[in-house]
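A single protein chain has been omitted from the complex, and every remaining protein chain is retained in its original position.
Let's turn to chain A:
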Amino acid sequence: MRFSGLRVLKEGLTGNKGWGPHWRDPEPKAEYDAIVIGGGGHGLSTAYYLARNHGLTNVAVLEKGYLGGGNVGRNTTIVRANYFLPGNSEFYSHSLKLWEGLEEDLNYNVMHSQRGLINLFHSDGQRDAFARRGNAMINQGDDAILLDREGVRRYLPYLDFDNARFPIYGGLYHPRGGTARHDAVAWGYARGADRRGVDLIQNCEVTGIDIENGKVTGVQTTRGSIRARKVGIVVAGRSGQVAAMAGMRLPIESHVLQAFVTEGLKPVIDHVVSFGMGHFYISQSDKGGLVFGGDLDFYASYAQRGNLPMAEHVMEAGMTLMPMLGKAKVLRSWGGIMDMTPDGSPIIDRTGVEGLYLDCGWCYGGFKAVPASGWCMAHLMATDSPHEVAAGFRLDRFRSGIGLMDEEGTGAQHNLH
């Protein structure tokens, strides 16, 4: 089934009776060439690119719940390429280019909307830091425009520019930044992988990893044992637990991150606005809800819900930045489990076990990474060597101290990112 404007029109006129399921619901086979553990954004894109780029189609994705039920369906959907450090810059730049061709490639509407991202600054020192970041983005081939106060006012007239603590001095504008429909990204990759022959196995929790003589031979699951010579661990917040099945301890602490959405409103916020000093960011979904969030709750958690102090903090920061927010009613809040690394950057690497690969440490920024992470993880699993744009995401950088990628410059320490 291919989607097209004509097809939508035809189905609309004939009662929408012709649509079928987007993917099969197969029984697990006894053996695959490769297994991807985790049916989130990264696991699904890994499976898709294994098939699309490397011709590996005898592949299974094993998901303990339902596809897209994890963070990929819980995030605030910001897609951007505004990183500063070599290692991160080229990776997120590659990812944004993949986003720009994604809907055509998948034949799926992921509602990728390049509405522009504006990061606000509030002091001369911060302006310098953002100018430097903007230059790094331009050097990488991406787009960045430094806006002064009046420049920001043209786009975001509703902000409180004269807040006593954080007066707005300007902003770094990244026109190609924006948002996408998170569920649709998971569904689009799932459908694309399925159509190329990948088995998507839901309600299938991996409970053990089989290793013989230092090589991976398969996995134990709640739906029986499955053999494979290549296994990728792509389970985001659960990375530590799945890696423990292979006897590994990871440089990861799982933390909860919350998000909030208001009732649907008429269009009011056209961009993604980020207020770093208040740990607050906001955009408006196509349904009209104002989608916003803040920082981690900042303690290890697997709860998928946060506590009230951070909720209060986020509301206060929002009111500080845009007092009009006080008129909107919050509809829902939720949380997701973030796989935090000490330096805040991810890991795509081999492990000490032959055939066992790791894709994790996405912290609170892994949605935008979904295309490039799958692309690079598939490359790693298929060729056993890292892809050039993910060459910096080494697991041993923490032990050696060489190649740490600490964007915030606060130190490679667990409670600082």
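Just so we're on the same page, a contact is a pair of C-beta atoms (placed from the backbone, for glycine too) under 8 Å apart; a residue touches a chain by one contact, two chains touch by 3 or more; residues count from 1.
One rule holds for everything that comes next: contacts and distances are computed from a predicted model.
Student: The chain dropped from view, which UniProt name applies: "Ubiquinol-cytochrome c reductase iron-sulfur subunit", "Sarcosine oxidase subunit delta", "Ammonia monooxygenase subunit B" or "RNA polymerase sigma factor"?
Tutor: In UniProt, the chain that is not shown appears as "Sarcosine oxidase subunit delta".
Student: Based on the whole complex, identify which of A:N58, A:N163, A:Q202 or A:Q241 touches the chain you can't see.
Tutor: Of the candidates A:N58, A:N163, A:Q202 or A:Q241, A:Q241 is in touch with the missing chain.
Student: Which candidate, A:G87, A:P251 or A:G278, sits in contact with the chain we can't see?
Tutor: A:P251
Student: Residues of chain A in contact with the chain that isn't shown?
Tutor: 238, 240-241, 244, 249-254, 298-303, 307, 309, 342, 398-400, 412-415
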